[in-house]
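Note sheet for the following structure.
Left out: one protein chain. Kept in place: all the others.
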Amino acid sequence: MLAFASDYMEGAHPLILERMMKMNLQPQTGYGSDEICAAAKEKIRRACGVDDAEIFFLCGGTQTNQIVISTMLRPYEGVIAAATGHVNVHEAGAIEYSGHKVLPLPAHQGKIDPEELRSFLKAFRENPDREHMVFPGMVYISYPTEYGTLYSAQELNAVSGICREYGIPLFIDGARLGYGLAASKELTMRDIAALSDVFYIGGTKVGALFGEAVVFTKKNMPPHFMTQVKQHGGLLAKGWLLGLQFDTLLTDDLYLQISRHAVDLAMKLREGLRRKGYQLLLESPTNQQFVVLQNHQMRALAEKVIFSEWEPVDENRTAIRLATSWATREEDVDALLDLL
Amino acid sequence: MLAFASDYMEGAHPLILERMMKMNLQPQTGYGSDEICAAAKEKIRRACGVDDAEIFFLCGGTQTNQIVISTMLRPYEGVIAAATGHVNVHEAGAIEYSGHKVLPLPAHQGKIDPEELRSFLKAFRENPDREHMVFPGMVYISYPTEYGTLYSAQELNAVSGICREYGIPLFIDGARLGYGLAASKELTMRDIAALSDVFYIGGTKVGALFGEAVVFTKKNMPPHFMTQVKQHGGLLAKGWLLGLQFDTLLTDDLYLQISRHAVDLAMKLREGLRRKGYQLLLESPTNQQFVVLQNHQMRALAEKVIFSEWEPVDENRTAIRLATSWATREEDVDALLDLL
Amino acid sequence: MLAFASDYMEGAHPLILERMMKMNLQPQTGYGSDEICAAAKEKIRRACGVDDAEIFFLCGGTQTNQIVISTMLRPYEGVIAAATGHVNVHEAGAIEYSGHKVLPLPAHQGKIDPEELRSFLKAFRENPDREHMVFPGMVYISYPTEYGTLYSAQELNAVSGICREYGIPLFIDGARLGYGLAASKELTMRDIAALSDVFYIGGTKVGALFGEAVVFTKKNMPPHFMTQVKQHGGLLAKGWLLGLQFDTLLTDDLYLQISRHAVDLAMKLREGLRRKGYQLLLESPTNQQFVVLQNHQMRALAEKVIFSEWEPVDENRTAIRLATSWATREEDVDALLDLL
Partner (left out) sequence: MLAFASDYMEGAHPLILERMMKMNLQPQTGYGSDEICAAAKEKIRRACGVDDAEIFFLCGGTQTNQIVISTMLRPYEGVIAAATGHVNVHEAGAIEYSGHKVLPLPAHQGKIDPEELRSFLKAFRENPDREHMVFPGMVYISYPTEYGTLYSAQELNAVSGICREYGIPLFIDGARLGYGLAASKELTMRDIAALSDVFYIGGTKVGALFGEAVVFTKKNMPPHFMTQVKQHGGLLAKGWLLGLQFDTLLTDDLYLQISRHAVDLAMKLREGLRRKGYQLLLESPTNQQFVVLQNHQMRALAEKVIFSEWEPVDENRTAIRLATSWATREEDVDALLDLL
């Protein structure tokens, strides 16, 4: 079987496992108080160009979204997100479980529109009933989005500017950040850090066994954040495992380099699909590609390829997701194209 | 000033206050364990035609929605509601505070469409990712809706049937139930009881000082409901105050009679508005009427009438809400029409 | 039946009902934005001697405790209380429902000991593991306590001083505040206001139909408090009902006057019990008296008197609670003593 279902099917970049093996029996202090974590954080600060960035390592995406959002919001605030945003659709209600509403905006291929964001915030501010409503207290976007799309520099600047104007933080879900940065011709990690108030560098989907590095860029880490992480059940005893992974990924640009590999293969795949006349659900420049198949085609393909059924297009057609990752082999992309 | 801002501007029907005065110094046992509550519940059972209906009195609408929804849902379930539903917009996130997502469906003049409901439930059931999503665990509708509109018998039957088909309860928010029943030519309280799994008879807006009577119609009151109400801070020490009010409202059809009064005046108001050429935001057969005014008209009116600013229609026009109630005097409606 | 089960068996002081009747049909704006609420708040400010006190009216004790505690604590904080405190034992977990731990201290006839409080706070501060623990973020005491006892001025000063020293607010549950003030020879409402950061003036048990007046004494009302109250389901549509009751109780010292009545009768009852040789569970100077009865005595008494079974003393004896209130008649106390 060819495996293109997601970008979290394999383990970790070999350099990570090798280092883990090497350090395995060296005792470390608990909960991320160790020196590898400190080193990894320093590397992240440099990559972001934010000397006083505060960083915390967590285990997974939903956990990160829940903890960041609920610890940054006040109790009466909710988080604005695209209707298709991960927090709104695919986290089993983790945000609401923490007591906060997701305030959905229309999604445009996974993205929110800056003007619609501004209108929403303006309408709330002018609403005479607003004291009976959920206050918009944060904007959540994903980069890349769940549909593989990217905000342009102009769009991201606009969203960020509106957040500043209305005094609410911008949170960028970077579960696939590497693939976004590798694909973008405009935006770097420094831009992400500068334009957001908090974001995370996704590890689980980009070379790590597991792990996300949350970066608070404006001296705005919630007080006693470690305690709050523990309260959410998210504090890893052997925190150095997370530090080690990010320290490795942030060394010698490994993170971007392996991301570029995935994006290059995705572009090869996209080109091949186009050449063969397949309809793409949308234009994705990153590692996730969405192809519209006849249902019978899809069923046939499922015999030889693991992919994700994404959404029905109509009665007879379904969009599927094909994802490449840092671990995808070019020969598998070729084999996939041969099959299609 | 003429008062048409809402249907909760006055106190209670005089019969209620008189009886309260009479019973004031008779000691009662606490938390609704008294005989007046028992009598009121019995009257409600008869009005609903459900002999084994379980009834609990609460203090207000948001409290009732929060408690009913959160005690009936399982932790991983959310509640389906119209995007404009009270629970989705005007309860300051009370549902999410209790850990549950509101799953919004498109609103059609405040109502959900049965076919859209079915599609949503079907799509969820067929979604291969559903275990990562919030399970639809209840349907919430309001009767009348926040826009004064009513589900027809056919529509309500359809919604109820779909709920049965998918095995989830139907909850009818009856904050203004009296006005809905008084306006409907098709549906009675027995129908509401038969078609829903739980609903409430609104008192706050229909003749009581405060209070809502929650009716579980299918032997489905959550276990230790009183304890759960207490846990939510909703248990009234002097529960007999609620019993007394509903016992009075349910005697000699008082509830419907005073509701009809409000609806009759609303119809007179609507007729007058039409005659004078005003545009109505929509066709409401109940006690809330929504009129589109030029903003300068609105400002002028505000000098003499208290009303609710509802929503902007465009840059120059705003829809306002004019509500009648059990306490509205015909002379005030006349005076209002004279002003317009 | 003689009724001594609690201090919330009757309705409201007649002056309240009379005024309610008079104002019944005068339209008021919603949610406490009316003028009666404003007037009541002003009277409370004067009674407290705190010109800028912020006041909010709520419906009941558990609701008030839940809302005050959860809106003042940060997510990682808990509230210190006596093990027998209402919030720890008799609120069905309302505090925990809102996400916060009650940190119990040993109870001494319902009171916490200042030195034990200091030790607890000191130990927490010095604990190397404190980041894995619940932070003490508030001290809750009740005045009078659930056992009818009172903190002396010295004790209350000590508790308040320790709170200041450790930078956490002191919250005084005044569900029965009137009875405490009426019984105390040392402390006035001004002292309560000065020594606490937030407290409430109990109405439900002291002359009102229902209602508690929360007083934030240090310009420390949580932001958007009304929205947060709504989110908890605690916002009363007809807020003026609460304002009216407190305005009446705060006029001409009615609150203290009716409280004294209850305390005087309780003292008469206590004296009578002593004379007849009954054992008191403890020395209560307020309206709640706790008598130890043989179980067969208790069963016999239950035929003629409604009282509260409090707690078993041993296999054969039980402590019962006899409560007087603003509404208790002296003749009933006499009749009760005759029966005993």
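Which chain is which? They are A, B and C, in the order written, and residues in each are numbered from 1.
Assume a residue touches a chain if its C-beta (ideal position, glycine included) is under 8 Å from a C-beta of that chain, and two chains touch if they have at least 3 such contacts.
What you see is a predicted model, and the numbers here were worked out from it, not measured in a lab.
Visitor: The chain left out touches which of the shown chains?
Guide: Answer for the hidden chain's contacts among shown chains: A, B, C.
Visitor: Which listed residue, A:Thr84, A:Thr145, A:Thr227 or A:Thr318, touches the chain dropped from view?
Guide: Of these options, the touching residue for the absent chain is A:Thr227.
Visitor: Which residue, C:Val89, C:Ala153, C:Met267 or C:Val292, contacts the hidden chain when the whole complex is considered?
Guide: Considering the complete complex, C:Val89 is the one touching the chain left out.
Visitor: List every residue of chain A that touches the chain not included in the displayed model.
Guide: Residues 3, 5-6, 8-12, 14, 17, 20-21, 23-30, 59-67, 91-94, 97, 204-205, 209-210, 227-228, 230-238, 241, 306, 327 of chain A touch the chain absent from view.
Visitor: On chain C, what residues meet the omitted chain?
Guide: Residues 75-76, 78, 89-93, 95-97, 99-102, 104, 123, 128-129, 131-134, 309, 312 of chain C touch the chain that is not shown.
Visitor: Tell me which stretches of chain B touch the chain missing from the display.
Guide: Touch with the absent chain occurs at residues 70-71, 74-76, 99, 131-133, 135, 223-224, 226-228, 230-231.
We take it that only the chains that are shown with their structure count from here on.
Visitor: How many angstrom lie between the CA centroids of chain A and chain C, rounded to a whole number?
Guide: Each chain's C-alpha centroid was found; their separation is 50 Å.
Visitor: CA centre of chain B versus CA centre of chain C: separation in Å?
Guide: 33
Visitor: Identify all positions of chain B at which a residue touches two or more other chains, and write them in rising order.
Guide: Chain B, residues with two or more chain partners: 91-93, 97.
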